[in-house]
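The complex appears here without one of its protein chains, the remainder shown in place.
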Amino acid sequence: MSAILHTVNKSPFEKNSLATCLRLSLPGSHILLIEDGVYAAIRGGSMSDDLKRAMSDRTVSVLGPDLRARGITEDGLVDGVGVVGYDGFVHLAAESSKVQSWM
Amino acid sequence: MSEPDSQAGGTVKKFLYINRRAPHGSNYAQEGLEVALIGAAFDQDVAMAFLDDGVFQLKSNQDTAEIGTKNFSATYRALGDYDVKKVYVERESLESRGIGEDELMPLVYEDEDDDWEEKPLISVVDEAELREIIDQADVILNF
Partner (left out) sequence: MKFAVVVNEGPYTHQASDTAFQFVKAALDGGHEVMRVFFYHDGVNNGTRLTTPPQDDRNIVNRWAELASQHELDLVVCVAAAQRRGIVDPDEQKRNSKDANNIADGFRISGLGQLIEAGIQADRLVSFGD
């Protein structure tokens, strides 16, 4: 069975959804930050190190439209974080075994 | 309420209902429980997981009389009757919130394979076990 796509839509500064996702996701899974979840990926933010650690065995992406809506540029992201559009979101969902939404 | 139909017949998937919110402050817990109870009629493999603030849903002695809301916590006791036999509660979530296992509602089910003996419904699992439970599910709904 291929790996899970985890989505996180909460800012890590508001709720523990990303923290819970990080501790309950298995190696090989993909974590997609959407909506306010994208704030976690700002380089220099307090989640940077957690995301870097996660990226040692998982993939982390952000939803580009949500990034741009919030005035964050791709070059301001934690190194290694990918950017996808809604089509990429659909593709990731289709390629994964299932989607788990951490809200 | 629609009944299970022939279209869905034959397929058995592992449904996992993940509950991460406290009861009463919002309605998600109550409406999530309704999904679990309806879903049980579809002959699927049903499990519920309570983690983060979701563990507060199973706290014993909830009494909503003074806040004037419906006390749906009694409904969790029906889970066993609805053939929901897997209720997982995450140990780490309990510990970090200062809730002991003995403070959870004593949910039970009657084991048809063991002379209908009443058995505890709740399994306290650790983070690593929960990771596997999530991995094994086919369909996850979050409340």
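Brief remarks on what is shown
Per-chain residue numbering starts at 1, and chain names A and B are given in the order in which the chains are listed.
Methods note: a contact is a pair of C-beta atoms (placed from the backbone, for glycine too) under 8 Å apart; a residue touches a chain by one contact, two chains touch by 3 or more.
For clarity, every value in this text was computed on a predicted model and none was experimentally measured.
Contact with the chain that does not appear here is found for just one residue of B:Met105, B:Val124 or B:Val139, B:Val139.
One chain is missing from the display, and on chain B it is touched by residues 1-5, 7-8, 11, 13, 15, 27-28, 31, 34-35, 38-39, 41-42, 44, 139-142.
On the side of chain A, touch with the chain left out of the figure occurs at residues 9, 34-36, 65-66, 85-87, 89-91, 93-94, 96, 98-99, 101, 103.
Methods note: only the chains that are shown with their structure count from here on.
For the pair chain A and chain B, the distance between mean C-alpha positions equals 27 Å.
Against chain B, in their complex, chain A makes its touches with residues 1, 4, 16-17, 20, 23-26, 98-103.
Here chain B touches chain A in the complex through residues 18, 20, 51-52, 127, 130-131, 134-135, 137-140, 142, going by the rule given at the top.
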